[in-house]
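A short write-up of the structure that comes next.
A single protein chain has been omitted from the complex, and every remaining protein chain is retained in its original position.
Going in written order, the chains are labelled A, B and C, and every chain counts its residues from 1.
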Amino acid sequence: MPGIGDTIEVLDHGFVRLDAAEATDLSVVNGARVSFLQMKESMDGKDEGLIRFLMREGHASPFEHNLFRFHVRSPIAVAREWMRHRWSSFNEHSLRYSAAVEDFYIPEAAQIRTQVGKPGAYRFEPVPPTVASQAQDLLGKHYQEAWNRYQELLEMGVARELARLVLPVGIYTEFYWSVNARSLMNFVSLRNADQAMWEIRQYAAAVEAFFGELMPVTHAAFVEFGRKAP
Amino acid sequence: MPGIGDTIEVLDHGFVRLDAAEATDLSVVNGARVSFLQMKESMDGKDEGLIRFLMREGHASPFEHNLFRFHVRSPIAVAREWMRHRWSSFNEHSLRYSAAVEDFYIPEAAQIRTQVGKPGAYRFEPVPPTVASQAQDLLGKHYQEAWNRYQELLEMGVARELARLVLPVGIYTEFYWSVNARSLMNFVSLRNADQAMWEIRQYAAAVEAFFGELMPVTHAAFVEFGRKAP
Amino acid sequence: MPGIGDTIEVLDHGFVRLDAAEATDLSVVNGARVSFLQMKESMDGKDEGLIRFLMREGHASPFEHNLFRFHVRSPIAVAREWMRHRWSSFNEHSLRYSAAVEDFYIPEAAQIRTQVGKPGAYRFEPVPPTVASQAQDLLGKHYQEAWNRYQELLEMGVARELARLVLPVGIYTEFYWSVNARSLMNFVSLRNADQAMWEIRQYAAAVEAFFGELMPVTHAAFVEFGRKAP
Partner (left out) sequence: MPGIGDTIEVLDHGFVRLDAAEATDLSVVNGARVSFLQMKESMDGKDEGLIRFLMREGHASPFEHNLFRFHVRSPIAVAREWMRHRWSSFNEHSLRYSAAVEDFYIPEAAQIRTQVGKPGAYRFEPVPPTVASQAQDLLGKHYQEAWNRYQELLEMGVARELARLVLPVGIYTEFYWSVNARSLMNFVSLRNADQAMWEIRQYAAAVEAFFGELMPVTHAAFVEFGRKAP
């Protein structure tokens, strides 16, 4: 059961850590109950019904009175999708003024996949084991060379902000992400989903695990009504 | 020294209560220090300089990784200005489905004021005591009649959402407001300011008191660099 | 067929006017087609299918590359609900520095309604004609008195920002509202809906009429897939 301060490892060198949170089912209940001036000190059984009602009817604003602050380590390719979620706050490791870290994402063999189907209805299938192995080798070799060139540019005196141009989007970055439950559910609905890239889905599943632990009634209602953000 | 759970009384029947918070100066420091991957467990003296640097240079995003959840009671006229602050979350007492509460704002005599000066450079001066007293009487009488008519409409069977049409913007409402320190500073910079309406200024001063208590270094930097949100 | 510059009258003294717009179905198509670098100069038949696909699958961002700028006149009670829509821009008639205008909302007799049913499942029914007539009279009388007292306070020299305290939420205000199609659809889905207050629903229907005229394919897809914002 992951909680505040805990870390869930994701992919080969990544993680999602819940750095801090002020997030309870009660905050949803009171966000709604201020409508009729009947806030509570603690939840009772009827309030579970209230949360389910809010989720089903799409009354979204009561889900915003809380905070999850995550510390995340992911490949840049994953971070780029993540940072398109605008109703939340980000700070990221800067490659302008700080050096990169030598960690790159190489998918497990079982995750080296090919894309089949037509536009609008793509799906993915594993490649044969020999191809997977070749692809892993190629990635590993490329990452090593990219790293060497990055170092070479730095040694030549080239500024970090330019040297980074050679770094591939498979390299890991780190960031802080602060988000409320409404925006978190939007993220999870889109990213812990069939059509999402498999890698970001692993991260979104970790985010969802923390969410389910801290706000179990809200999470259950989210699942019950089709995993759509209200 | 107001903290989480405390209430500051404002005007004749209003208040600002800090319902919950996850807000520390350290969250700002780490929001910035993730840029160079040197987060900390606790602050030291150098970090005060970092926060001052961020404020002075307008590096705003590290100030977003926190939450203040307020419970507020104010006249509708004040709440209307407050709710124009979009980077935050609101839930309010609904007069569609819930009855109004018989509390109305009557300014103290010293706050019955007249407006002097030209467009773009208005200022306010007290009216003579007899005028202040007359104005208070008129407000009190009007509020009483508005309340009676509201009750009358309800007794006739008219829906609450229509009966409210007679209620004046001097009536009190209640709401929850969740906000991060960056957006809170924007609110305070505009509303605890000379050109703000005196009444919302009292509320913004209460908000600022909580902010200063929970994030003293950030607040000191905010004051030092001209009370502008970064 | 309402277009740019046209006005739709709403309620007894209100309106929705489309002041300006840069909003076409093509902007949605190209917002999506930049994903595969195949933007177009004009739409063809296949693009209707693309818009329907985006709406059905909840790909929301391509619907944001446009602007509707409305000029609205509505009772304050309606404007208060409207301005809770945060992903858009507002400027409103100020009662701090400018005088109110003597126009108040009195519902037609057929719209004087009573509320029946239980919390979470309210509905509305007309009151008997004699009650409707009584309620209209009472509103008219109250508005007149509120206006007289507002004038009286002004004549006593009381500042406009205080004199407004007596004004009821049934008085008309005016505002500019700038919004993109995604946020507009969110507004319409919540406000041109059964559970919305009847009065705001009339405004939302007017907004939807302009939307349907300027972006007919997007609007048709919005209707086809359940009138939910993507």
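Quick note on the criterion: a residue touches a chain if its C-beta (ideal position, glycine included) is under 8 Å from a C-beta of that chain, and two chains touch if they have at least 3 such contacts.
This is a predicted model, so every value here is computed, not measured.
Asker: Using the document's definition of touch, tell me which of A:Arg52, A:Arg149 or A:Arg227 contacts the absent chain.
Answerer: Of the candidates A:Arg52, A:Arg149 or A:Arg227, A:Arg149 is in touch with the missing chain.
Asker: Of the residues listed, A:Ala110, A:Ala159 or A:Ala193, which one is in contact with the missing chain?
Answerer: Of all options in A:Ala110, A:Ala159 or A:Ala193, contact with the hidden chain holds for A:Ala159.
Asker: Kindly state which of the options A:Gly45, A:Pro119 or A:Gly226 is in contact with the chain not pictured.
Answerer: Residue touching the chain left out of view: A:Pro119.
Asker: Just name the one of A:Ala110, A:Val169 or A:Val223 that touches the chain not displayed here.
Answerer: Answer from the full complex: A:Val169 touches the omitted chain.
Asker: On subunit C, what residues meet the omitted chain?
Answerer: 19-22, 27, 30-32, 34-37, 39, 61-62, 64-67, 69, 71, 89-94, 97-98, 101, 174-176, 178, 180
Asker: Tell me where the left-out chain touches subunit A, residue by residue.
Answerer: Given the touch definition above, subunit A has residues 75-77, 80, 83-84, 86-87, 90, 96-97, 105, 107, 112-115, 119, 122, 124, 127, 131, 134-135, 138-139, 142, 145-146, 149, 152-153, 156-162, 164-170, 197 touching the missing chain.
Assume only the chains that are shown with their structure count from here on.
Asker: So what's the Cα centroid distance for subunit A and subunit B, whole Å?
Answerer: Chain centroid spacing, subunit A to subunit B, equals 33 Å.
Asker: Suppose each chain is reduced to the average of its Cα coordinates; what separation in Å results between subunit B and subunit C?
Answerer: 26
Asker: Report, in whole Å, the distance between the mean C-alpha point of subunit A and the mean C-alpha point of subunit C.
Answerer: Going by mean C-alpha positions, subunit A sits 35 Å from subunit C.
Asker: What parts of subunit A, by residue number, touch at least two of the other chains?
Answerer: Those would be 36, 61.
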